[in-house]
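The complex is shown incomplete by one protein chain, all other protein chains being positioned as in the whole.
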Amino acid sequence: MVRTTLVQIDNYGPWTVTPEPRRETDLQALQSSIYADLSTAFGAHESLVFFSRFDNVVCFTEDVSVDEHRAVQRSVGNRYPVTVSMGVADGETPKEAVGRASALVQNEGSAQDSDRKERLVSDLSGTDSLQVAHFDIENATERYTDEIDAYGCHLLVERAGLALMEEMWERDATTFFVGGDNYISVAPFLDADEYGEVVAAVEERTDVELKVGVGEGGTPAEAGMAAKHGLEDSRNGGGRVEFY
Amino acid sequence: MVRTTLVQIDNYGPWTVTPEPRRETDLQALQSSIYADLSTAFGAHESLVFFSRFDNVVCFTEDVSVDEHRAVQRSVGNRYPVTVSMGVADGETPKEAVGRASALVQNEGSAQDSDRKERLVSDLSGTDSLQVAHFDIENATERYTDEIDAYGCHLLVERAGLALMEEMWERDATTFFVGGDNYISVAPFLDADEYGEVVAAVEERTDVELKVGVGEGGTPAEAGMAAKHGLEDSRNGGGRVEFY
Amino acid sequence: MVRTTLVQIDNYGPWTVTPEPRRETDLQALQSSIYADLSTAFGAHESLVFFSRFDNVVCFTEDVSVDEHRAVQRSVGNRYPVTVSMGVADGETPKEAVGRASALVQNEGSAQDSDRKERLVSDLSGTDSLQVAHFDIENATERYTDEIDAYGCHLLVERAGLALMEEMWERDATTFFVGGDNYISVAPFLDADEYGEVVAAVEERTDVELKVGVGEGGTPAEAGMAAKHGLEDSRNGGGRVEFY
Partner (left out) sequence: MVRTTLVQIDNYGPWTVTPEPRRETDLQALQSSIYADLSTAFGAHESLVFFSRFDNVVCFTEDVSVDEHRAVQRSVGNRYPVTVSMGVADGETPKEAVGRASALVQNEGSAQDSDRKERLVSDLSGTDSLQVAHFDIENATERYTDEIDAYGCHLLVERAGLALMEEMWERDATTFFVGGDNYISVAPFLDADEYGEVVAAVEERTDVELKVGVGEGGTPAEAGMAAKHGLEDSRNGGGRVEFY
């Protein structure tokens, strides 16, 4: 069982153009500051936080209580010109959990409903442990960053990432870009063969070679750190798929 | 002519795993804080700033001097545990400018070379004006955000975005996700027919309908704000492509 | 019993002038960002955090474990160019607790010792509840902010604040400026007569009239919120000293 929190900014689209469109660099600074604060606050509770679409942030929050969610929600409301609603749900797989968390928020009203404000809804049945996979691109700096232009790299990372997201989603895992050439999945308990198939499929579709470290643990932070160590093993002479 | 700045974090990959892997939420908070600060600092100089891969941030910096770049670079070095190098170049198109800015940084050493630190290199010939296009997805909230799960939306926005980025790159434009269902291009001076072709191509490839506002101006902020007004015109009964 | 954490930036003075003096606005942004993060992180654990001298931040951290402190310390180290050491100690009074926390840090080495880095030392015996007092100046906006110049107000608030700090320190309480015309004390369990004496003494010394709300609770956040409600009672027709 895995716990997912969907954090959705209330009525954000309309706010960005009311009374007239707001300057883009201000919006970028606002969104990334909120995301930095969510990372700090949920990070203090051993979670993982992904920016996803920035106005919809997806968190994995094993063991984080509803009261602790409320404290984070209140803090955003006290520090920013916008508020957030949250849905918190447990599921057998990340796919199921994110589906349930999304439905909880949607049941409260539209993302652009000005009456829906600071809702916090949850449907919790308990969690135990989870699996995290940390992917990156084989020799990305030598092959790409130092060789081709920055936008070519950007596109290449996007293409490989989309293929990876689609392959993993078919296996009920949610995968997010985390910067550089890195992608992190919260996955059901896939085995090494399945990761091998995913890596092969991405290479077949995009010509980009990935490697991956996989870790498990009682909290997202613990499983995520194990995945990072697995990836280090891969970098230091290990295989393309390394469980830690 | 358009001016592009590539901001690259020095030796970032190695730093994230030295002496051992650092916690992901800390890295996310760090990256997004640096990006928020770059948005604020270059935003004060009428620029546009895109997170791209977070360790490689792409900025459009018409009229921003080398000294003003140096002040931003110094401020990052004084406030964060990492430093940045910058390449600043002018080009006939965004594609050409980003290529030149990338080459300037690459010539200084690898992104993972511990001896390359806080370089600032430029090749400036002067700029005049530029075109910005602001895309979003037709009725995204009603059709997707309020209807399907958050990760399904995430994937859909990624797919449409990648198709858009590829179509625009063929036309020498650089396009970046800016949150929600929004994408912003800095483009050579494309006309309404070309934008119509791009929107049609994305729909054909992904089934997602885009609309776009287009603006021009002497600074990225000015052109970007005009593009937002064009998009508002489209939302308020205008066509799928609206020049402002 | 009350728990105090002294957070001291390691070797900060030398860092600010190495290799040459750093720009003041960068240092101000750095210090206040670290303080904002400490407020967010300890605030998530029901604490109170005071900027004190910025390079020495004083926190009241009832019930916050050593592991939770370590997570905050690690996060600062991962996000900023400086590190922090921490001393955590319990005491019968705030004065005793801050004395013990200070001694723990001092025993690890000088604040300007380049070998002392990221120490975390504690001496905990358990806590139960504490008292917080929230002071402000009677009619500060009408009498001062709207009437005299900003620096005159600044000086007046400083004078009243210093008198208040000294009067409370004689009673084993630690008192900090928190912005505007507000001061917060973490106090041993003083009674209404003692607060009346303090308010009278400050008026006698500086001609500034204070009022105060007093609250008690199991955590600093709870006691602090009760104190705010007491102050609201005072504003709404209550006396100069209001227990909640």
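For clarity, chains are labelled A, B and C in written order, and residue numbers in each chain start from 1.
By definition in this document, contacts are C-beta pairs under 8 Å (C-beta built on N, C-alpha and C of every residue); 3 or more make two chains touch, one makes a residue touch a chain.
Since this is a predicted model, take the numbers as computed values, not measurements.
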Item checked: Of C:D10, C:D55, C:D90 or C:E242, the one touching the omitted chain in the full complex -> C:D55
Margin query: Out of C:V2, C:M165, C:V198 or C:V241, which residue would touch the omitted chain in the full complex?
Written below: C:M165
Checklist line | Residues of chain B (touch criterion as defined above) contacting the omitted chain | finding: 37, 40-41, 43-45, 68, 71-72, 75
Check: So which bits of chain C touch the chain we can't see?
Finding: 6, 8, 12-13, 17, 20-21, 23-29, 31-33, 35-37, 39-40, 42-43, 47-49, 51-56, 58, 95, 98-99, 101-103, 106, 110-112, 141-142, 145-151, 153-155, 157-159, 161-162, 165-166, 169, 174, 176, 178-181, 184, 221, 224-225, 228-229, 231-232
Check: Touching the missing chain, which residues of chain A?
Finding: 22-23, 26-27, 29-30, 33, 74-75, 77-81
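Following the convention adopted for this analysis, only the chains that are shown with their structure count from here on.
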Next item on the list: Enter the angle, 0 to 180° in steps of 5, of the rotation superposing CA atoms of chain B on those of chain C.
Entry: 180
Checklist line | Shared interface numbering between chain C and chain A [over half = same, under half = different] | finding: same
Notebook entry, point to check: In whole angstrom, how far does the Cα centroid of chain A sit from the Cα centroid of chain B?
Noted result: 21
Next item on the list: Give, as an integer number of Å, the spacing between the C-alpha centres of chain C and chain B.
Entry: 42
Next item on the list: State, to the nearest whole Å, the distance from the C-alpha centre of chain A to the C-alpha centre of chain C.
Entry: 36
Checklist line | Interface hub residues of chain B, defined as touching at least two other chains | finding: 23, 26-27, 29, 33
